[in-house]
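The excerpt is restricted to a subset of chains, each kept in its original location.
Each chain carries a letter (A and B) given by its place in the written order, and its residues are counted from 1.
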Amino acid sequence: MLSSREESRGPGAPSGLVSVVRLPQSWFILCSSRELSNKPLARTLQGQPLVLFRNEAGKPAALVDRCPHRNVPLSMGRVVAGQLQCGYHGWRFDGSGQCRAIPGLIGEPGAKSRCASWHATREQDGFVWVYSTPGVEPTNEPYRFPLLDAHGYSTVRRTLRANGSLHSTLENTLDVPHTAFLHGGLFRTEKKRNEIEVVVRRGADRVEAEYIGEPRPEGLVGKLLAPGGGVVQHFDRFLLPSIAQVEYRIGDDSHLLVTSAMTPVDDWDTLVYAVVTFRMPLPHWLVKPFLTPVALHIFQQDARILARQTETIRRFGSETYASTEVDVLGPLILRLLRQAEREKVATSVEVQETRLKMQV
Amino acid sequence: MLSSREESRGPGAPSGLVSVVRLPQSWFILCSSRELSNKPLARTLQGQPLVLFRNEAGKPAALVDRCPHRNVPLSMGRVVAGQLQCGYHGWRFDGSGQCRAIPGLIGEPGAKSRCASWHATREQDGFVWVYSTPGVEPTNEPYRFPLLDAHGYSTVRRTLRANGSLHSTLENTLDVPHTAFLHGGLFRTEKKRNEIEVVVRRGADRVEAEYIGEPRPEGLVGKLLAPGGGVVQHFDRFLLPSIAQVEYRIGDDSHLLVTSAMTPVDDWDTLVYAVVTFRMPLPHWLVKPFLTPVALHIFQQDARILARQTETIRRFGSETYASTEVDVLGPLILRLLRQAEREKVATSVEVQETRLKMQV
């Protein structure tokens, strides 16, 4: 077993209160660039209501979605000349939360007690990112999606929503055994014939599992994806704070990268901004209409499980996690999330490698 | 700034638990006289379920809406000969909560432990008033609506409901700056041109703001309301426990008095019994059909804001109030409510007067 934190807490019995991870000092996607136009946009991040708008320069701004004057959500107001105007008394705030106008008041509006709380933002790769700690200018930058403009690659973007915690959704995305079982008909068969090796590499802010010896898809699909033959390379990766990446290479010609940037909307509600980048020896216009419904079908199966898992945890008021060796990444992801929550991410860059075997 | 209690508690950050005012020893309207006929009527006052009925003499009675025998709501029973009969075992209670009959029992029904809790009542001005503290005979009487039968005046009554706390609904009703902004098209324009003076008069159980220098309505409306010209007099008043009154005089001929008696049904649910009394130099049958839809439109705008304010306070689990000088009455109303809640209403009758300026 890989993680002592994740040991079972007894057979099915309640085992203490549920404590969902909340991450400070982290960048999360709150919307696509296109979604943020000339109106305020209400969003929630880790339970905190936020309002996004574009300032006079067109750059995204994020404030806590509550007017400091009388508790009305600022998102029900309007954007006026790059300032956010509350719908109740017309107070106006700029992108840094500074109060800039108070109708009726003779004198200066900008007292400190009248400011709205702000969050740092970035616009990058077609997404608007928001920093989870308010009132500070971050020293790090958001994650960059790889291969977005790479020659010969195509990209598909989808936003999905899961009724699961950030950790459960991350683990689900990077978990191999359940794909064989839950998505059995699609990926792998339940009758396992292959024993493969898994190499796990742990870094300060990430963990990667490499699956060695997976068989090439059989029949026509295999010939289409790797006409020249060749081995399968498969990596599953987690990067703090919330990036899940699945990479497949089949022979020299096929390369598939599914990168999911997850946003913890609330304890049990996670948005998945999925970016699928691929290169294949088939016309890409042919691949896309096939790839998308299969991916959505898989996601729906997973979303159903996550919703039932959440429902059960909330009903019991506790969690139980009896992990085994083949729960390769889940416990390690939770360990990293807990470190990040306590702002104790290791600074060491030495990668630790371990190996195990599993059946697929 | 007028009130130190009401200072902002920091920019948008959670600031402690929400504590909604609950008032003892106070009279509130629970229904109109017409609503209380020969059936029991379930009502809620400050979160407490009550049942109203008429006793043998036709006078209103109010009991806690729970049978002391087996917890069934008495309001699901019947009124039999001026007594309230529970629908489960048929126990009967008179208007003082005394148990008067227990079917099956041989012997006296009236043991003290079998009494239902009662509240004092009054019927006055077409309304049924209930005292908020149970089991005591009050020493004070309910508020009397002025000018109900005055010569030359007409009256319109409306009952409205707001998803707001008693305090928020009172402040909203007596707040000037938001009318210019939220109801801008109707009352005042957003472009302020007039600097006016406000006189604030504070008494032991009330506070009044007089607005001096407000311009007379322009054009046809002005000529109709005050054909002989003359100045505008405008008062906003709050009287403990829950009366909000707006008074306008325009010249010698027009007089408008909107008196709202508010009933805190629950922490975030307030009933507004509004009585509009007016005298105008126009046929009153002409005024009423114009006045009512305008007033209802204004109320709907306010109700929408109050509901979002409540939703936001509950979502954050905290309140923030960054008041300025032009929040003339809100902080003073809250101070009076808090004093009444602690039963520390001052007995001094000396009125304190202060002045300020604002733009309208």
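Going forward, contacts are C-beta pairs under 8 Å (C-beta built on N, C-alpha and C of every residue); 3 or more make two chains touch, one makes a residue touch a chain.
Treat the numbers as computed from the prediction; the structure is a model and nothing was measured.
Count of copies in the whole complex in this file: 3, from one repeated sequence with 2 chains shown in place.
Rule of thumb we're sticking to: only the chains that are shown with their structure count from here on.
Distance between chain centres (mean CA atoms), chain A to chain B: 49 Å. Residues of chain B that touch chain A in their complex: 7-8, 10-13, 168, 176-178, 180-182, 190, 192, 195, 305, 308-309, 311-313, 315-316, 319-327, 357-360. For chain A in complex with chain B, the touching residues are 49, 63-66, 68-73, 76, 87-90, 97, 102-107, 111-117, 134.
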